[in-house]
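I'd like to ask some things about the structure below.
The complex appears here without one of its protein chains, the remainder shown in place.
Right after this comes subunit A.
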Amino acid sequence: MSASRRVAGACGRAALAGSLLWGTVAQAAFELNMTPGATAVSRDVYHLHMTIFWICVAIGVVVFGVMFWSIYHHRKSRGAVPAQFHESTAIEIAWTVVPVMILVGMAIPATRTLVAMEDTSNPDLTVKITGYQWKWRYEYLQDGVSFYSNLKTSAQQMHGEAPKGEHYLLEVDKPLVLPVGKKVRLLTTAADVIHSWWVPALAIKKDAIPGFINEVWTRIDTPGTYRGQCAELCGKDHGFMPIVIVALNDADYAKWLADTKASLAAEADSANRTWDRAELMKKGAEVYQTCAACHQANGEGLPGVFPPLVKGKPFSGSEEMLKPLRERGLLAADNTIAAVSVEQQAAVILKGIPGTAMAAFGPQLGDVEVAALLTYIRNSWGNDLGDVVQPAAIKALR
């Protein structure tokens, strides 16, 4: 009796030590597992995941247990004499039929969850999500509100020149704001290459495919901030297009919607006035963050892949890449970057260069933004063209 008590005590102490150790490990941000998330569906998925995980563990314990018992006992060094048995129809039928039954047991809850996940009927709200290289655009179809959502983490943090913030790489300038308790239908598509919109807390991952619209739905239970990332390789900055959702209760959501509508209207209105150079340069530097992904913060591009934007800088690359640049007057005969007119440069930004990574930014950027961007590019990094491009001029060029 005392022996068994001692064993029990030892087990208890080991368990306590184990849980203490576990606590320490958990504090060190060792995240080990999926979380139950913030919706009924995500909880179902979590439980499905855990159920199958434990079934696998149980099978593993049995199979590996038999194997290691055999490895220990049936070794030649212990004098084991090999049996010569082989083939047993009964055993072989058993180890085929039992797994089939286990699989059927797994398939039933999996099917139930899948059917629920695919039911996108009767939404309260629909948001269209478009993936771009490398940002997301959210359009609230019923409310006429739309905006782009860009990574907010600075390049200095990535290159170790500034301390990394708490939400390094998982923070955006404008989050997707959703009301809690409402069935939200999300439509995903893309403008250039395939992206995938993934928010683990909602158990949603849906590919955003150019030319196609996928649909998925969610109903968030509690207000909060939920973060995710693009999950489908979409080029150089695939790792830098995060998703942030802010879930608000009804009143806060209504207020957010009204505020956003007002600020979008003010922005549209500002295209009609004349901007001064300092304003445009400041705004242009902000907008240029989008361009910096390829053309780099110093406007010098990446050799052979993304051309520089600085006059006189050399650029070499495959002929199929150089030809459209020459045709547009962007590249001089000696393969250096040429200075072009505002109209020519605006056309490249608005319409893109088909067949290359240079997308058409016309639909993405407003007149003010394009005007500011042009002013900034034409007056930075040694470009000294001195022009101040007004939003009205861009409006005329569209």
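The rule is short, and it goes like this: contacts are C-beta pairs under 8 Å (C-beta built on N, C-alpha and C of every residue); 3 or more make two chains touch, one makes a residue touch a chain; residues count from 1.
The working rule: contacts and distances are computed from a predicted model.
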| item | value |
| --- | --- |
| Chain not present in the shown complex, as UniProt names it (candidates "3-isopropylmalate dehydratase small subunit", "Aspartyl/glutamyl-tRNA(Asn/Gln) amidotransferase subunit C", "Cytochrome c oxidase subunit 1" or "4Fe-4S dicluster domain-containing protein") | "Cytochrome c oxidase subunit 1" |
| Contacting the left-out chain in the complete assembly, out of A:S146, A:Q229 or A:Q289 | A:Q229 |
| Chain not shown: contacting residue from A:K152, A:H238 or A:K313 | A:H238 |
| Contact with the hidden chain (one of A:M67, A:L141, A:A258 or A:A396) | A:M67 |
| Absent chain, residues of subunit A that touch it | 28-34, 44-45, 48-49, 52-53, 56, 59-60, 63-64, 66-67, 70-71, 74-77, 80-88, 91-92, 95-96, 99-100, 103, 106-107, 110-111, 113-115, 117-118, 157-160, 164, 166-170, 192-194, 196, 198, 200, 203-207, 209-212, 214-215, 228-240, 302-305, 316-318, 320-321, 356-357 |
